[in-house]
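This is the structure I have questions about; it appears just below.
Note that one protein chain of the assembly has been removed; the remaining protein chains are unaltered in position.
By letter and in written order, the chains are A, B and C; residue numbering begins at 1 in each of them.
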Amino acid sequence: MMRSITTAQAMNEALAEEMRRDPAVYVVGLGLYPSAGESATSGLVDEFGELRVRSAPMSETAIAGSAVGAALVGMRPVAELHLADFAFNALDEILSKSGKWRYTHGGNDGMKLPIVFLEGIGGYVAGASEHSQSPLALYWHFPGLKIAVPATPYDAKGLLKTAVRDDNPVMFFTHKLGAPGPVPDDEYVVPFGEAVVRRPGADVTVVATSYMVVLSMEAAANLADQGVDVEVIDPRTLEPLDIETIVASVVKTGRLVVVDEDTERCGVGAEIGAQVMERAFTALRAPVGRVANPNLPVPYSPPLEQAVLPSITSIETAILATLTN
Amino acid sequence: MMRSITTAQAMNEALAEEMRRDPAVYVVGLGLYPSAGESATSGLVDEFGELRVRSAPMSETAIAGSAVGAALVGMRPVAELHLADFAFNALDEILSKSGKWRYTHGGNDGMKLPIVFLEGIGGYVAGASEHSQSPLALYWHFPGLKIAVPATPYDAKGLLKTAVRDDNPVMFFTHKLGAPGPVPDDEYVVPFGEAVVRRPGADVTVVATSYMVVLSMEAAANLADQGVDVEVIDPRTLEPLDIETIVASVVKTGRLVVVDEDTERCGVGAEIGAQVMERAFTALRAPVGRVANPNLPVPYSPPLEQAVLPSITSIETAILATLTN
Amino acid sequence: MTLTAVEKQALYIAMVRSRAFEEAAGALAASGDIPASWLSGIGQEGTLGAIVQLRADDYLTITHRGAYGFIGRGSDPRRLLAELLGKKAGYCKGKGGRHIADLEHGILGKSGTVGGHAPLAIGVGTAIQNWGGDQVVLSLFGEGTSNRGTTHASMNTAAVWQLPVVWVCENNGYVGNVPASVYTATPDIADMAASYGMPGEVVDGNDALAVHDAARRAIVRARSGSGPSLLELKTYRIRPFAESATDVRDPAEAVAWRDRDPVAGLRDRLLESGELTLADAEAVTAAAREEMAAAAAYARESPFPDPAAAFEDLYA
Partner (left out) sequence: MTLTAVEKQALYIAMVRSRAFEEAAGALAASGDIPASWLSGIGQEGTLGAIVQLRADDYLTITHRGAYGFIGRGSDPRRLLAELLGKKAGYCKGKGGRHIADLEHGILGKSGTVGGHAPLAIGVGTAIQNWGGDQVVLSLFGEGTSNRGTTHASMNTAAVWQLPVVWVCENNGYVGNVPASVYTATPDIADMAASYGMPGEVVDGNDALAVHDAARRAIVRARSGSGPSLLELKTYRIRPFAESATDVRDPAEAVAWRDRDPVAGLRDRLLESGELTLADAEAVTAAAREEMAAAAAYARESPFPDPAAAFEDLYA
């Protein structure tokens, strides 16, 4: 059986299932109860109690850092940091105390850090510069973190379950926007490192994650009317990255556009472009196109925000540019 | 007249000169007095007093954030954050309160943020994972910051003076290693955005900053013996980046290797490679080579550290690889 | 030092204008004219008792909540509302939305992270001290925000450097729907002052005159170079966390606090003492409502910025 549910509901189910399965799993975050409205953690406190659904003082540092400490002694924390913008206050904890900790200590005594950091990303909601960011490249740049970027409720649920079971710190990013989608009743997981071809095509490869998949699919549909056959690939996780699927596609199409809501410089597009160049240099018939935020803070006013963030139009333009090149 | 002085001495001179020139300039940082040994701030307190050479409590957040507040009301702070690794505790202040602040507020009433953030970078000194990082891409990824990465005492002095006079936040990175070098007695400044060709060459373009320039020059010298003519370009500032000089070189050589001590993923090499691909796709005769930390924390033990960080050998190998490609 | 009748009237007018602004902003949020949400400060206008006594050359750091900081400092309501509507005429040309700066009135901008202002406040204090000026900076924060490390590091630094900062914690008892007992271990945030060897005082935040009095002492202290203080104003947020949010707090609480409305409270006292007539009070309210209605109309009619403006203002 399939139902159509939101990403938040899908994540809520994933957390409840994993918390039932494993008593070491708990959730910690700001204002987790009493809550109003639907979120990934809504209602969990009723089933699991206040120790396993911990409403924390207002410190991202304490939330993220406590997750590290608990993980080191055998718990499996899910740290809800609300927005990626707020998590800048916890970057020492996330980058150095989580991502680098195991390696720094040589994996002492089988050290493990099974932590999931939940962060909301994305603009298009007039959130302005500090409630709209999608700093994927920030985390991908640093070693030791896995990175999940689901684009659908199905993937959000399946990837979150995988994240909770992973013995390493996982950054789990969900976008503020996104439609409900089909999710099976039966349990399932989505493995890390397996891209999905959202739309097969022969002319250009588009790589996109999260809400950018939605925009890219629309752009691809529009271009199909003009006879341009776009293949849209959603890697679902950036780390590990299913570069093989991307490279195979580029070998076929000869052209690549990476669509990313984050700022462009040293971004996801630069990295995927570099990896593709390294592996399929001769296949590339045009420079890798990058559709991204042109290195600006996200402005508040809707017309300005539209000008800065990727749009269906800007994706179409970039795709067409790789064809004329 | 030229003297040979260290980078720390050169920076010390730059700070003293700028503090004499402009009473709005002041320095704030951890443990600035009493100090022992030579640093960029040594002795300044004797001339300028404790208000303009502020020894701060041990909080990078307070140091960086106070610089923002002071800059907003007309001061020109130089915030000494010691090591880039420690500055992770001040990333909300640096990324959001400095880099994005002016844009977020639409430049209200001519808002300016003339701040210099000093950060030490670099490995090769058995500093281990949290005293060895060079997170250039972290800062380059985010909007609104300028980035200076001097490779010589000459540039350190001249760029620092430019940084202090700039009306925008400038990240100023200096490496733990580096030899003394010639610095004129007379006053000078080094402008932002002007690359230097450290070594002209016809076969391959190497782009490197900071201590990577030293290693790249040695690699180039070694390869010259083998008949490979390497051009080494030092951009000196990443933001603004003198991409024209780099592109002109690649148009000439057809081959590019970017050497960067930072982690590779979403790094400086990916970005420069992407920009070159966008502007000189047809000139590229081989994929852009990246010599960087292969996405690992910097390990402590010297043989391990050597295996992870760029070396003269790994640079030579990468250069030769682009030639055989 | 007691306030003159004129001073009290001025304070009252500021509170009424602030309330009227909040109501206008709330209406614009409800009508969807504000593309994001609005975090109402209704019920917390007692804080104006501190703000109105700042000098023109003093500084204020605000929070995410309410507009009394701007109104109390003399910002233009039209440009405030234009900003909230994302219009070009706004204080930040539509780029900031709730993140408003008004440097002319000593308000340096709004941080998206709560607690982001405290480190900025010590920077302003640094500047004042280095110039040898006698200005002060008044720095507001919520009791939830007291949890953050920035609050601690900044208060400590202000105390060590003896900076002219007046820390004002507006304790409205909640972070969103979560009561303070879930995130602070002691009932009084003012207790933090002991860690820094500075005065700490609990004040009835809904009594604007009591706030005025306590703030006066702290401001005098700061202005004279004797260093920072911490005031904790006990108050209550009447509206939900944000206009877009659902309130699950016990409604009886709001009812009880409404009886202690800081605006009505001051009005009643001034009427009683004869420092305000009923006619004057009504005129003040009517004028404020009219002013804010005009500001709302101005904001609504004002044009959006040109999309090309998105590419301006990053660097000075």
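By our rule, a contact is a pair of C-beta atoms (placed from the backbone, for glycine too) under 8 Å apart; a residue touches a chain by one contact, two chains touch by 3 or more.
Everything quoted here is computed from the prediction, not taken from an experiment.
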Contact residue for the chain not shown (choose from C:Cys92, C:Ile107, C:Met192 or C:Ala309): C:Met192
Touch with the omitted chain, as defined above, among C:Ala27, C:Val160, C:Val248 or C:Ala316: C:Val160
Option touching the unshown chain, where C:Lys8, C:His99 or C:Arg148 are the choices: C:Arg148
Where the unshown chain meets chain B, residue by residue: 30-31, 33-37, 55-59, 61-62, 85-86, 88-89, 125-131, 294, 296-297, 299-308
Contacts of chain A with the absent chain, listed as residue ranges: 26, 28, 51-52, 54, 56-57, 59, 61-62, 64-75, 77, 92-93, 96-97, 101-114, 143-144, 146, 167-168
Touch residues of chain C, complete complex, unshown partner: 147-153, 156-157, 159-160, 182-186, 191-192, 194-198
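Throughout what follows, only the chains that are shown with their structure count from here on.
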Higher-contact pair (C-beta pairs counted), A-C versus B-C: B-C
Far-end chain from chain C, centres as C-alpha averages: B
Chain A-chain B separation of Cα centroids, rounded to whole Å: 30
Chain A and chain C: spacing of chain centres that average the CA atoms, whole Å: 36
Chain B and chain C, separation of their C-alpha mean positions in angstrom: 40
For chain A, residues that touch 2 or more chains besides their own: 85, 88-89, 128-130, 296-297, 299
Sites on chain C at which at least two other chains make contact: 92, 94-96, 99, 111-113, 149-150, 314
